[in-house]
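Shown here: the complex without one of its protein chains, the others still in place.
A and B label the chains in the order they appear, each numbered from 1.
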Amino acid sequence: MALIRNGALARDSFKNAAGRSELPDHGAVLVGLDQWREHRDPLLRRGERIGLLLLSDQHPEAIAADVHYFDLIALEFPGFRDGRAYSYARLLRERFKFTGELRAVGDVLLEQLHYMHRVGFNSFDLDSRQPLEEWKTAAGEFSVWYQPTADGRATATELRHWRNNQLRASAI
Amino acid sequence: MYRYDEFDQDLVNERVEQFRRQVARRLNGELNEDQFKPLRLMNGLYLQLHAYMLRINVPYGCLSSRQLRTLAHIARVYDKGFGHFTTRQNLQFNWVKLEDIPDVLAALAEVEMHCIQSSGNCIRNITSDQYAGRAKDELEDPRVFCEIIRQWYTLHPEFAYLPRKFKIAVTGSPNDRAAVQVHDIGLRMHLNSSGEPGFEVIVGGGQGRTPHIGKTIRDWLPEEHLLSYLEAILRVYNLYGRRDNIYKARIKILVNHLGIKEFRRQVAEEWEYIKDGALHIPDEEFARINAYFAPPAYERLDDLGQELNGLRETTDEFDAWMQSNVAEHKVAGYAIVNLSLKGPDRPPGDLTADQMDAVADLADRYSFGELRVNHRQNLVFVDVKQSELKELWGKLKALGLATANIGYASDMICCPGLDYCALANARSIPIAEQITERFEDLKHLHAIGDLTINISGCVNACGHHHVGNIGILGVDKKGEEYYQFTLGGSSNQNASLGDRTGPGFSADDAAGAVETIVNTYLNVRHNGEPFLDTYRRVGMAPFKEALYGTD
Partner (left out) sequence: MQQMVIANALRDGLVVFLTANGRWVNAIADGAVASDTDRAQRLADIALEAEQRCQVIGPELIEIELKDGLRQPVHIREAIRANGPIVRGHPGESGEGHGT
């Protein structure tokens, strides 16, 4: 497994404790939704970075009020065909204003990075021999976007109107 | 017609290169079939019984002569010289090689065509009224909205892995020629009480294994909110549609499970958040797209009336063709001409490469270089001068495309069935051939009048059998092909699903059963009453009796 974060190879500093009964004594930790609910106070008292793993049937609405506590939210793709996390990612970014690391984990295929990136993921757990090259290929595959999403890039429609206004302005 | 600008073109070119890399990865073994399958499907590439099949989008059925020539070229060079038009107004090639696909896609991209999302669990090619922009009964041109929606769903990052495929249809006129009530989302334009145009939004219609007529989720939606409302529906579906069972994954199941009221509430809640956001469609965007669909340079003409009647009297065949294949145009002196792809010589919806080239030439000569594909698998010239109808008829006849049967018994919808399709249970093309033979007599065909016969080779219902006045469904009965019949289906503005007649018929008896049904109708119909009205009046009983006897 390799981690790509913000377009570069990165080290995963979070200990994955999701689903485990014991939490590590110190250090950044990744917990599941149940653990968060149960150990919320002790986790906050530790004063360390907290990551949350949401499974594909766990709607982020459940933690909408808590997003500012998390440095990392990992959304699970149990199989690449399960596309719920694409919606979750947009909701986290656009509605719940989550600004930390949003990581795609599970069955994450090269072919899907482009879509994931567009809905707001900025890190990817890749099962790959050449993760960085793959990421670069996937990220550079398209230069045109029709849909406004959380990644904030200008859509084709916006660019068209911007261009038309430029043309109009230069004509005067 | 819409034309790509550099943005649209770049995106399609980039997609070609992306798929070229994916095909290379498949060919060198980096991707196995399981991993490759969803990728190829999202580029319209299937593996059928005999070979790969490529499905090319014809967005809302609009095609230029230039595009058709490219299709002819592809048919010749990469296929076996023909293509097949489908009920999604698309074109399929049946014999393309995987290693050639990137080149085929590149050739398509040169004429602003692509296969993006023509399959897979994503939003499919949007369909519409084949008379869009030309019909007398239309409120506004639906192509403008179709194009805006097309751009919105193309490579939509959130909705690329939906629970199941998703189909949208739009009609701008009260007379529904786009079957909007049997789509995942159907949009029907109408005026509200203050006379402003907007859309009735219909959701959860569909065919397949569990057919449903869609339900109205919103009676009137302002045009400017179209995209945000669609996005709200899609998001609720993406989050809550079932993913554990592919037979229960379509939105119709979710709508039925929640009930339309609850579904409406969830969509409304979602919509509240996004309605006035970035998806709001500004007037200038409508204006920009509208400009592409400006009417062609019509001449100032009068309707021909008398003169045309005179011409019709001279030739029975021409008269019959005028009766069934030619429709009214909103501009005086012009007419809409349907080209029948249901002649006796070829499977329904098929066109050879030579015919494609010839049709492209005729489109240039007689109809401003444009044509349409309708969901009944025929082609349409939408801008023909009335004074040139007779001449055009002669040329179409020479091509075998002037069979006077549009809307009649031999104008069947017919899916590829077991002759090609890997999912099929039974063949459909030979059944269509047999039915065609029984209704070869033009006088008889016209005497029967409006009658839709729709044939599918399996429950997936690509042949729309549920909404055929006579629906025929191929099933596998202990290794043998059998055909179940339904009566009374319709996909027009008063859509209905057909009722099962009873036990099925063998391949040898199916065409005979159609004839029995038609004869029964002729016996009990009131003067001038179309089949559907008769069926709705008299019900199943007389047909059942004729098909199965009294005991």
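Here, a contact is a pair of C-beta atoms (placed from the backbone, for glycine too) under 8 Å apart; a residue touches a chain by one contact, two chains touch by 3 or more.
As the structure is a prediction and not an experimental result, all values here were calculated from the model.
Within the entire complex, contacts from the absent chain reach the displayed chains B. When you scan B:186, B:241, B:347 or B:504 for touch with the missing chain, the hit is B:347. Only one of B:80, B:395 or B:444 touches the absent chain when the whole complex is considered: B:80. Only one of the listed residues, B:71, B:356 or B:429, touches the absent chain: B:429.
Hidden from this view is one chain, which touches chain B at 26-29, 32-33, 47-52, 80-82, 96-99, 345-347, 350, 418-420, 424, 427, 429-430, 433, 479-481.
Note that in this section only the chains that are shown with their structure count from here on.
Distance between chain centres (mean CA atoms), chain A to chain B: 38 Å. Considering their complex, residues 59, 80-84, 86-87, 90, 95, 109, 111-112, 114-119, 137, 141-149, 155-157, 159-161, 164 of chain A touch chain B. The touching residues of chain B, counted against chain A in their complex, run 5, 7-8, 10-11, 14-15, 17-18, 21-22, 35, 38-39, 121, 151-152, 154-163, 235, 238-239, 243, 273, 277-279, 282, 284-285, 288.
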